[in-house]
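A single protein chain has been removed from this complex, and every other one stays in its place.
Naming follows writing order (A, B and C), and every chain is counted from residue 1.
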Amino acid sequence: MNKIPEVNYLNASRGIRSWLFTLDHKRIGLLYLFSIMAAFALGGIFAILIRLELLGPGKDIMEARTYNQIFTLHGAVMIFLFIIPSIPAAMGNFILPQMIGAKDVAFPRLNLLSWWIYIFGAVFAVISMSTGSVDTGWTFYTPYSTTTSTSVVAMTLGVFILGFSSIFTGLNFIVTIHKMRAPGQTWFKLPLFVWGLYATAIIQVLATPVLGITVLLLILERVAGIGIFDPAMGGDPVLFQHFFWFYSHPAVYIMILPGMGIISELISAFSQKRIFGYKAIAFSSLAIAFISFLVWGHHMFVSGQSQLASAIFSFLTFLVGIPSGIKIFNWLATLYKGKIRFDTPMLYALSFLFLFTIGGLTGMFLGTLATDVHLHDTYFVVAHFHYVMVGGTVMAFFGGLHYWWPKFWGRMYNELWAKISIAFTFVGFNITFLSQFVLGAKGMPRRYYSYLDKFQPLHDLSSFGSWIMAIGFFIMAVYLIHAVFKGRPAGDNPWGALTFEWETTSPPPKENFIETPTLTHGPYDYDKIVPERTI
Amino acid sequence: MSGHSTQENRHIIPARTYIAVGVGLLLLTAVTVGVSFIHLEGWNAIAAVGIASVKALLVALIFMHLLYDKKIFLVIFSTAILFLGIFLALTMFDILSRGEIYPEYEKTIEKNAVMYKKAEPAPAAEPVEDSTSDVQ
Amino acid sequence: MDTTETLLLPPGGSTIAGDVDALFYFIVYASIAIFGIVLFGIVYLGLKYRGRKAAADGTTPGITHSTRLELAWSIIPAILVIIVFVWGFNVYMKMNIIPGDVMEVKVTAQKWFWSFDYPDGVNTVNELVVPLGKPVKLLMSSRDVIHSFYVPAFRIKMDVLPNRYTLTWFEATAIGSYDIMCAEFCGDRHSEMLGRVRVVSEREYKEWLESGTETAEGATPVDYGRALFRTKACHTCHNVDGTSAVGPALNGIVGKQRPLAGGERVTVDENYLRESILEPQSSIAAGYQPVMPTYQGMLNDKQVDALIAYIKSLK
Partner (left out) sequence: MSSGNSNGHPAHLAHHFSDAAQQSESAKIGMWIFLLTEILLFAGLFVAYAVYRSANTEMFYNAHKHLDIHLGTLNTIVLITSSLTMALAIRSIQLNDRKKSIKLLAATFALAAVFLIVKYFEYSHKFDLGQLPGKFYTYTGIEGSNPHIFFSVYFMMTGLHGIHVIAGMIAISWVMRKTIQGKLSSEYYTPMELTGLYWHLVDMIWIFLFPLLYLIG
């Protein structure tokens, strides 16, 4: 029978201070995890409220102003407080040093600081919510954001601060991956999750400062009328969109790239098979990271941007599809002749393949100049990015959460309830957002409080789906929390995986490994080694 | 690894080199100020940015040791410059090519910001004739 | 051209709609094909290799990569996306090149209505009347924030910016009435910033131009005012049933004392109403935002009188 190791990072020291001021990357990872899950719950409540209001045209449960604030908060909370830090800062923090056989990240103090900055930024977001909230949409387009009476300054200050949290995490990870790898672990023996985090970190440090200066200029525009973004002061509102999307488009890849990394781990581990096309997957992450900086103008085809610039951005946008396609097909090829098991994390990985493919393909409609004119700023866009962000990133995040949950706590969750939960989530998600593709194509603009009567059946279907999805997430919360206290011990390597983090105990000791580890096999050597599953 | 070599890659540059670079930077400053007084049409901006780039490169390569240190630092620095360039180039491309298809895209309607209006006397309110619905 | 509603798209009503729709459905079919391959891969491979007995020692084959396969699934999608890009670019250029013989209408967007100025001085609000088969060029600008002029049936959309002109054009191919929507978030009543494009025959269009947008003749001032209250979009911000909206309700206010934002009180009379229509910023009712646009230049005296008569008639 498996036992929880007597000495581990969870009981190494006790008391609230030992958590809040810990320098242990695993505890910081968990602090992040709790924070982002709180944000996810909050954002989820906003989402349900949005769908309730849209049950019928006209007023259902709230005023237009309130509705505008709710969808803004849904976007801002989900993006800045949940999805951007979700995989890198929460899961990456916990797993990355173990995957490369290090005792910690390169700068543990900076790591703790980044969490505190995250909390500090979140406080500003809460201040904004309690002092009139924001109704601009998470994009803060000028001149609406410079003229609205809502508390834009507090929210954008929060975003500015959160940016530093993201930068510090990225900086820390780049240095960690460069300098902290265990002896024998060369670049091409790194697990692909590490490659994903590396590509993500590069985007974080390159793009986030531009977000910083953008919101700073926005605040100055509001406070001092500097005339950069506000047309009334001689500024150019389209320039704001350039600034904003120079960050926010790459930010989409901050969200998806680490998710793709997790999928590589899951597909390989649950097929017990060497990953197909390792180098292609690794380099496609870097390629995506690079190209992501060249395509921001595809958000601006109808914004008054020059048509020639639109054409160039459209062309560059299509380039990003190619490395993404390579990844999808390489994962499929990994399944071939594997020893496939459908444990919950694998179900999440396959859901990812299903949903992300839809998300990626619908991106073609939006990258194409002529069709985007009709679809821009409609529910088609809303559905597209939810397929990528929820169907992609969130599925990968929960896949990783289930995969590493026994690593975090040494205990297993209930497999049956986990499968029931993902069934609800998967079905509910598709009902919610497939109907939105149709809504958008039929001409339903986004950010509408009310709508034409003819759209009502599809809106109601979408709202119905959101409830099913919510049930799925609720079940998950219950069995995961239950597992932390009452789950049966999982053993050191529950899934029989070969990456480095499974070489140590679950949960690991304070410095990850009892002895300095040495790499004896690659992360995917399933053709040489048959690891034993401990559950 | 020898036990006491704690500061790796210790390339000590002669003081002469530093001072020569410092003097070079000051001379280039003199040149750039001088050039700014000569009227060279559009070339002034190019000269100014060109000289500044040479100066910045001297600082980066010698003062910041990029020439002597591991190449990774040079890669990081170049990456920053590359992405600054991408940001600048693609944004400016939009700004400069807006009038290519519709000339109306280039101009603003009011040249001056609203704050300059207060100074001028407000134009007398003149209701525009509505020729359609007036039935005499 | 294409006027029937298809599975995914609304009925098309402009010369470019057919081109856009053809491309749209090409991408739909291409996507379904690719998605089919991926889905088949997941299901087939998943079922076939599920819990499979591996080699005697339990290992799985060490397939590292296959250059030929990987090239195949890089190059084939690359060709597809190049086709889609070039096709999309061509249609986009067609959407952006305005034909020579064109009728120009000026569009002004503001919170939360559209106003259309015809070359011969006709002004309409939230209703764009155009003749069939004539290309119409829209020269657009905004008075406040960014709006976006969107006619789903024509497959056109263009942001409308403050202090700058943007353009779009269309040529309607079927008589009928089509929705105009605002597609860029612009505030509280964003979703009610709706209008109609009415496509009529050349003859009807001429008649409409000559008769004017509203017929004052024969109508009482109150009826005329009631019509204006809708066509000039007053109703998007003011209710007449006693409930407040963006602006205060307008029924039963004449003769009453009202508090202003500055603290003083005024009696609502004709002068106050006139001032509020033409210079709305000069006295703001307490509890409301100063968001009302000026109607200076959009209404003539007669129309202002009619509106006042209508407001006075409201109980």
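FYI, a residue touches a chain if its C-beta (ideal position, glycine included) is under 8 Å from a C-beta of that chain, and two chains touch if they have at least 3 such contacts.
Just so it is clear, the structure is predicted and the values come from calculations on it, not from any experiment.
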>> I'd like to know which visible chains would be in contact with the absent chain if the whole complex were considered.
In response: A, B
> Residue-wise, where is subunit B in contact with the chain that is not depicted?
Replying inline: 1, 3-10, 12-13, 15, 18-19, 21-22, 25-26, 29, 32-33, 35-36, 39-40, 43-45, 47-49, 51-52, 55-56, 59-60, 62-64, 69-70, 72-73, 76-77, 79-81, 83-84, 87-88, 91-92, 95-96, 111-113, 115-116
> Touching the missing chain, which residues of subunit A?
Replying inline: 102-104, 106-108, 110, 167, 170-172, 174-175, 178-180, 183, 205-210, 212-214, 217, 220-221, 224-228, 233-236, 239, 242-243, 511, 516
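Everything below uses one rule, namely that only the chains that are shown with their structure count from here on.
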> Centre to centre, by mean C-alpha position, how many angstrom separate subunit B and subunit C?
Replying inline: 38
>> Distance between subunit A and subunit C based on Cα centroids, please, to the nearest Å.
In response: 33
> Which residues of subunit B are in contact with two or more other chains?
Replying inline: 101, 105, 108
>> Among all residues of subunit A, which ones touch two or more of the remaining chains?
In response: 231-232, 238, 304, 307
> In their complex, what parts of subunit B are in touch with subunit C?
Replying inline: 101-102, 104-105, 107-110, 125-135
>> Looking at the complex, which residues from subunit B come into contact with subunit A?
In response: 72, 79-80, 83, 86-87, 90-91, 93-95, 97-101, 105, 108, 112-115
> Across the complex, what residues on subunit A touch subunit C?
Replying inline: 64-65, 68, 135-137, 141, 143-144, 147-149, 231-232, 237-238, 271-274, 276-280, 302-304, 307, 310-311, 314-315, 318, 321-322, 325-326, 328-330, 332-333, 335-342, 350, 353-354, 357-358, 361-362, 364-365, 367-371, 373-374, 376-378, 437-438, 441-443, 445-452, 525-530
